[in-house]
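Subset of chains shown; positions unchanged.
Letters A, B and C mark the chains in the order given here, with residues in each chain numbered from 1 onward.
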Amino acid sequence: MSTLHTVNKSPFDGTSLSSALGLALPGDAVLLIEDGVVGARKGSSAAKAIEASLASCKVYVLGPDVAARGMKAEDLVSGVESVDYAGFVDLAANHARTQSWL
Amino acid sequence: MSDAKKFLYLNRKAPYGTIYALESLEVVLIGAAFEQQVSLAFVDDGVYQLMAGQNTKGSGFKNFSNTYKALGDYDVRNLYVEKESLDERGLSVDDLMPITHDTDDEEDLPSIMVVSRAEMAKVMSEQDVVLSF
Amino acid sequence: MKFGIVVNEGPYTHQASDTAYNFTKAALEKGHEIIRVFFYHDGVNNATRLTVPPQDDRNLQKLWSELAEAHKLDMVVCIAAAQRRGILDENEAKRQGKDADNIAPAFRISGLGQLIDAGIKADRLVTFGD
């Protein structure tokens, strides 16, 4: 059964996202939270890695964290889905384990 | 003001994920009373501190982004933003809050200056004190 | 489903405690069971009752305490991490010869075994940190 990977760091200042994407298996889900959400910005240097991962994984962002950082739904890489805290709970419940990339 | 020191506040972290942006701003506001020459630099993830449209309703945070807009009232007029940091993050100056200040002669002068990395290096080299956050 | 929650950072400096709180609250609202919230590393600093955040800001110690009271949560502070960082209950203060203690009533101090135990008993263990 698959894994939920959470990433709470900016990909512009750390390896959490690249390691999470590099170690996620097909069918896994990656959820960007806290400062990690900035990695899902369209046109950023991290966008390509996210787009490539969307072929085999689901990629989510935590909506409240996106909004706090002044980003809107249309700013996100297309294919990335937004969830609220209840959605985060569902993701954790629906995957066999949660792996936090701190 | 001839013996005033040049203070630079160097901001390199995104807001909310850590408290450094908020507590840096608290130093800037207190420091304004000391009549030194104050500049703020936004480099790396620090540029997110100036993002327009920050909405903290869902996250439980106090939205302190309007405080940046009030910096002009504290005579803090120089907010340097590194262009390379914006580019890497898919951002432009249009994504940032409009921040202005008044002088004795003019009103609504822009406070944000987008500068190249080379220009930022020069700004930094002219400071007496650099406070890093 | 049974969740265990691990909080590895103190309040305010990092968002970890906020996210963990919002996650825990959402899980409870969805009818899940929270078998334990374990505070480790700087996470132990969430438990001090001496905190006085600005009036217009959230009070994380109070939010956690109220959630614990409403849902009878087991909120455990790691004793070894707490000793290093100066978080003590009355017993510990006496044992260590300290003249004060600072833990809030909703939290209890216990050993790291409670973290492993949570990992064993929970269907899902979710870690929040830096």
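Note that in this section a residue touches a chain if its C-beta (ideal position, glycine included) is under 8 Å from a C-beta of that chain, and two chains touch if they have at least 3 such contacts.
Not measured: the values here are computed from a predicted model.
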Stoichiometry of the full complex in this file, given that only one copy per chain type appears
A x2, B x2, C x2
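Everything below uses one rule, namely that only the chains that are shown with their structure count from here on.
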Looking at chain pairs A-C and B-C, which one is connected by more C-beta pairs in contact?
A-C
Mean-CA-position distance for chain C and chain A (Å):
26
Between chain B and chain C, the Cα-mean centres are separated in Å by 34
Residues within chain C bordering two or more other chains:
15, 22, 130
Would you give the residues of chain B that are in contact with at least 2 other chains, written as numbers and ranges?
16-18, 59, 61
Show which residues of chain B lie in contact with chain C when the two form their complex.
16-19, 59-62
In the complex with chain C, residue positions of chain A that touch it
6, 8, 33-35, 62, 64, 84-86, 88-90, 92-93, 97-98, 100, 102
Chain C - residues contacting chain A, complex:
1, 3, 8, 15-16, 19, 22-23, 25-27, 29-30, 32, 123-130
